[in-house]
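Presented below is the structure to which this report refers.
Every protein chain of the complex appears in place save one, which is left out.
A and B label the chains in the order they appear, each numbered from 1.
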Amino acid sequence: MRAFFLILISICVLPLIVRPVIATEIWIFAIFGLGLNLLLGYTGLLSFGQSTFFGSAAYVAGWLLKHYGINVFIALGIGVGVGALSALVVGYLCVQRSGLYFIMLTFALNQLFYFVAYQWTSVTGGEDGMQGVPRPEFLGLDFKDPLVYYVFVSVLFLASLWLMKRIVESPLGRILQAIRENEVRAGAVGYHVPRFKLLAFVIGGAFSGVAGVLYAMLFGIVPLEAIGFVFSGNVVFATLIGGSGSLYGPIIGSFVFIWLSESMSVVWARWPLLLGVAFVIVVLFLRGGVVEAWHRFWTWRRSSKPAT
Amino acid sequence: MNLLLGQILNGIATGMLYALMGLGLSLITGVLNIPNFAHGALFAVGAYFLVSVVGVLGNFWLGLLLAPLGVALLGLVIEYAGIRRLYSAGHDYQLLFTFGLALILNELIILIWGPVGISHLPPALLRGGVDLGFTFYPKYRLFVMVMAGLLVAATWLFLEKTRYGAIMRAGIENKEMVSLLGIDIHRLFTVAFAIGAFLAGIAGALTAPIRGLSPQMGVDMLGIAFVVVALGGLGNLLGAIAAGLLIGVAQAVVAAYWTEASTAVIFAVMALVLLVRPQGMFGIR
Partner (left out) sequence: MGKLQRRDILKAGVGAAALGFPALLRAQPKEVVILGLWDQTGAFADVGPLNDRGMRMALEERDMKILGRPIKYVTRDGATQAGTSTRRAEEAIDGEGARFMIGPWSSGVALAVSEVAKRKKVLHFFSGGTEDISGARCHRYSFQWAASPYTAAKTVVDNFMKANPKAKRWHLLVADYAFGWSVEKYIKEVGKTHGLEFVGADRHPLGEREFSNYVQKAAANRPDAVAMINFGGDAVAGAREIFNFGLTPKIPLIMSWSSGVEELIQLSPEIRENLWVGTNFYYTADTPVAKEFVKNYRAKFKTPPGYAPSAAYSMTRLMLAGFDKAKSAEVQDVIKALEGIEVNDLLGRMRVEPATHQTLRPYFFLRCKPKKAMKEELDLADVIATGDTPLPKEYAACKDIGGF
């Protein structure tokens, strides 16, 4: 409950501290992270190609928005659909493998999609990206206003968070966590493990697709990097830094990642060096991410209080 | 017809290079069981080390020897100081770590050698080309092909014919058993990582005169190395060689008819093979 209020407060306060565009991007990235974390944190699947679903949905929705004038809600539906469908295809190929194979496969398939997007310049614009993605108004809501769009995205984020909470606390969520803990035993108990992994993929893909569509509408462009491995990597790292063991990890990770990269890039051109160092430090000393560090801190505080 | 033959030759040349990269990565992932996302950065460091050594000592051959040794040394340090602590950590943290390393190495390259691309010429002995009838082919590329082939053969010989190589292969199949037999598993890992790094470094050094150097040069190679390993089977060294050659030739042949798609073909081939055989061409299920 406390977490929920904290989030609600940050939603209200954030646009006062940073520009609405950056604030919106943070929530979009958080939705992206939630999708990834269903796979990474809950099912134990390190999917290193999430931008496949993010980017594919962005391109398809962007195309339809641009050339067929669909409205924002249909665009979101497209996001869910394309994200889920692409995840189904990729997931089907990947869940048959585990461990390192799985990771490499997701990465390599991501590259395949990337190069297809790169070549299909008539549709995607290739290197230049798909430019001129509109944000049409609907039902009197002028989404072009940065603040209106921010509220819209925040509401969607809250809905995503609520939905993800329901999923992970449901029987499905428990099964996924069981798979994460011990795949063989979960299979022995009678669960068709590959099918559940595929389901996790599809759901994660749907969330990624929504994030992708929102991203396209935010910047009015679907850049090629939206389907590239750097984006895939970023969401994984942000989630790990936030803490993949918690529902809220991706949210914190999104904050930390976007805020830091934006503010550091102005100060030092070579800031990726610091980012790399941060990764190394997190891995060696702060493995649960921010969430873990927070728990450790509170445990330490409680234990160092004198007994009454 | 001549074009096709020329492209196949070229494909074999680039394929040998891909095989070299895939071999190193396959060794590391097979023995250590970690996703080494720093492999591309090690490739780049090898190239830059070559330029520096040649700049100081003025001899390409010395550079070709010392640069990969330098990268192997770097690999030793990385394994000892960092990766060693991560064997039980889970792939996500191993990935984060190696990726962080890649970032650090990349930025260090820019800080030390600058962001501008550098050109490095092959040694005078290997400049110019040879008329093979169906194509005119650069001497240096033939050299790289032969050199890569020798390295691949040497690695294979080491793994197949030496005792330590046998231990390493056993380590790929069953680490627990190897350590139960009283062999220092940690040393095994360190050596494997160093060899993998050496191979990446020498691939980079060999490539430098062909592709030129830029801080980004490792990024593309990383993707290709992963495709080779996925196709060839994790830890399967013959598989890595075959896969490297396959995608090299595929890329070159497709370039003759549909140039724009030649890079995408690498990933398409991989996807196709994996659809039919998820464990890769030679992998074990």
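Methods note: contacts are C-beta pairs under 8 Å (C-beta built on N, C-alpha and C of every residue); 3 or more make two chains touch, one makes a residue touch a chain.
The shown structure was predicted, so the numbers you read here are calculated from the model rather than taken from an experiment.
The residue touching the chain not shown here, chosen from B:6, B:24, B:100 or B:233, is B:6. When the whole complex is considered, the residue among A:91, A:129, A:204 or A:288 that touches the unshown chain is A:129.
Checked against the full complex, the one of A:170, A:265 or A:299 touching the unshown chain is A:265. Within the complete assembly, B:214 is the residue of B:214, B:236 or B:279 that touches the hidden chain. Seen across the whole complex, the unshown chain contacts chain A at 19, 21-22, 25, 118, 121, 125-129, 131-132, 215, 219-221, 223-226, 262, 265-266, 269-270, 272.
The missing chain lies against chain B, touching residues 2-3, 6-7, 10, 13-14, 110, 114-119, 121, 127, 129, 131, 135-138, 140-141, 210-212, 214-217, 220, 251-252, 255-256, 259-260, 262-263.
In this section, only the chains that are shown with their structure count from here on.
Residues 40, 46, 48, 93, 96-97, 99-101, 103-105, 107-109, 111-112, 115-116, 118-119, 229, 233, 236-237, 240, 244, 270, 272-273, 275-280, 282-284, 287 of chain A touch chain B in their complex.
If you check the complex, the residues on chain B that touch chain A are 29, 33-35, 82, 85-86, 89, 91-97, 99-104, 106-108, 110-111, 223, 226-227, 229-230, 234, 260-261, 263-264, 267-268, 270-271, 274-275, 278-280, 283.
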